[in-house]
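A single protein chain has been omitted; all remaining protein chains appear in their positions.
And now, chain A:
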Amino acid sequence: MAGALRNVPDVAEQTATPVIRDGTKADSAVVRDALGVGIAVGLSGFAFGVTSAGSGLSLLQTCALSLLVFTGASQFALVGALAAGGNPLTAAAGAFFLGTRNAFYGLRLSQLLALPRTVRPFAAHWVIDETTAVALAQPTRRAVRIGFTVTGLTLYVLWNLTTLLGALGAEALGDTAAWGLDAAGPATFLALLAPMLRTATEGATAGIAVLLGLGLLPVLPAGVPVLAAALAAPLVLWARGRRMTGPTGQAGQAGPTGTTGPTGRKDAR
């Protein structure tokens, strides 16, 4: 899903200190935070439903994605790649790579939630940007658990409901492009990307990825250019590593302190 609220503390900063801080917070305040994020982001499932149906996926396929994948950026990426004529493997690969950041969220959450092993397979489905952002902002274990659960439940119910409504709406509208709805997908990606562009490193990565993605588009099969553009990330890290190892051979002098966690206050599952 996309777009957690801006008053939720930055995930990257929070993840750097996975400690349960002292202090208490009323359950109702936690629930209010969680509902705010869950409702705001849950409504954006409408954009996904419209985009997916407009990309040629059936109602059942569209709803299956929101029910089973439940991580918005990956869902948008998949339907976009399929609409462009990509084969299922490359389309799924792009969506998968976008979803890998959730593993790093889970790593932080598992320490804070301290769930029994038997519960983890069920909680895992809700490990996404928004639930992480809300959970990491809470002061106590009880609040972390409430925040995670309420955000996850609200978001899951609303995201799937609005996906259905969006897909039905798109079918009723007919040509979604005439309504400008083909701009909803890229606008979502841009809204997810914007808060991640905090330093020159992210800017350079984004710039190179755009050049690779557009430059390779006419020459490679659909879906492959996006995967090639992902190489911008290791490329930029490698270039930076070389620069930092400079004449004295001392690496990490200007070490990247702010990049220890997955970025993305906003996302989509």
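Note that in this section a contact is a pair of C-beta atoms (placed from the backbone, for glycine too) under 8 Å apart; a residue touches a chain by one contact, two chains touch by 3 or more; residues count from 1.
What we mean here is this: contacts and distances are computed from a predicted model.
Set against the options "Glutamine--fructose-6-phosphate aminotransferase [isomerizing]", "ATP-binding protein", "Protein-glutamate O-methyltransferase CheR" or "AzlD domain-containing protein", the UniProt name belonging to the omitted chain is "AzlD domain-containing protein".
Within chain A, the residues in touch with the undisplayed chain are 2-3, 6, 12, 40-41, 43-44, 47, 57, 61, 64-65, 68-71, 73-78, 80, 82, 84-85, 87-89, 91-92, 94-111, 115, 120-121, 123-125, 127-128, 177-194, 196-197, 201-202, 205-210, 212-214, 217-218, 222, 225-226, 229-234, 236-237, 256, 259-264, 266-267, 269.
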